[in-house]
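A short write-up of the structure that comes next.
For this view, one protein chain was removed and the others were kept in their places.
Moving on to subunit A:
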């Protein structure tokens, strides 16, 4: 066996440093069964040279053992024993790749098992969702559901990859028909920003490089598009919020005598920008003070912006503890004990009115009671229908009463300020993803065939 020699690196140092200076884009994939999603992910990793030779060798070995003639790139992401045994993807897998000026965190979300749970999970942190559609099949019911979830979660960008374009002979007509369908559904569901691209994940057409086999397509390749997308919200256009995670008071434990009297409020800037000298308000108390210092480790900053993790020093010693929110004094949210929200139910046992739960918002957890269940999303017609309970993977509209006022915000204005978890108080399980102030698509009810006379009466 040959020795594991390392060849001398020939990389350009500037390029390596450049990737680190570039931005981070969080990307989630979604799609139905057999639309080639794992192949697309494998292709992205392969074409950005993110698959190393020992990983590729393992994939080739397993593919051979299964009697396949070519390496099955889906095996790159199916990591669990049960997934390999059953040939399916069970859970969200995270993968990493980089180009010269951007790094990507890719959440690969399975399409069939618990698709709502997985798509909600992947979409909640995503800057962009890449949704696969089979060019031969066009927009399916599941495509509509995936688009509905990305619209509900307010993912800033959606890219619809019209896949298997090679199997329709690179037909412009087929692509344009699917594109028109996608546009219509996206508009109906309120998708913020959707782009379509004709691709062949299997052959690599329009993945990294623009394909010569789709001369009628003038747009960018998938990777070019992902590199060029503006990262999510510009902090300069948001209001400043910082949920306090910890109060830092070293007192006698300070490693440096100079910090014995240090008192700082540690947290991640959830939105906006804060500068030394800014007037801020602590919530829910409503006490006002001024920022006198911003620390990141032992480094002092003049300003901090989302999503930096910093520690704020304030002019006055007011009562602030973990769970409070420090906000810009000029436009602080009003704490409330009553909220309306859309929840994606992820618990095995159903949600019912009057149920008591825990709610986590920012760094604060409070008790809550379900006042009423005001409807659920019919996943076939994608509009609200009356409901008495929410089952696993259902999406519904609820009214909640909180045990203490929280400075929640409308999710449409702030993904961070408007999101919360519902938690089982007994075993700690996460039961739901919640979005304050969100609504279900109402739309005209789709025409339904009456099933019997009783139905017809109504």
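Just so it is clear, a residue touches a chain if its C-beta (ideal position, glycine included) is under 8 Å from a C-beta of that chain, and two chains touch if they have at least 3 such contacts; residues count from 1.
Operating definition for what follows: contacts and distances are computed from a predicted model.
**Student:** The complex lacks one chain in this depiction; which UniProt name from "3-phenylpropionate/cinnamic acid dioxygenase subunit beta", "ATP synthase epsilon chain", "histidine kinase" or "Sulfate adenylyltransferase subunit 2" does that chain carry?
**Tutor:** "Sulfate adenylyltransferase subunit 2"
**Student:** Of the listed residues A:228, A:246, A:349 or A:403, which contacts the missing chain in the full complex?
**Tutor:** Among A:228, A:246, A:349 or A:403, only A:246 touches the chain that is not shown.
**Student:** Determine which one of A:63, A:125 or A:374 touches the chain that has been left out.
**Tutor:** The missing chain is touched by A:125.
**Student:** Quick one: say which of A:68, A:228, A:254 or A:318 touches the chain that got left out.
**Tutor:** A:254
**Student:** Identify the residues of subunit A touching the omitted chain, counting contacts across the whole complex.
**Tutor:** Touch set of subunit A with respect to the missing chain: 1-11, 13, 16-17, 19-24, 52-55, 58, 62, 77-82, 84, 90-96, 102-103, 105, 117-118, 120-121, 124-125, 231, 234-236, 245-246, 248-250, 253-256, 259, 262, 266-268, 273, 275, 295-303, 305, 307-309, 311, 322, 346, 358, 360-363, 415-416, 419-421, 423, 426-430, 433.
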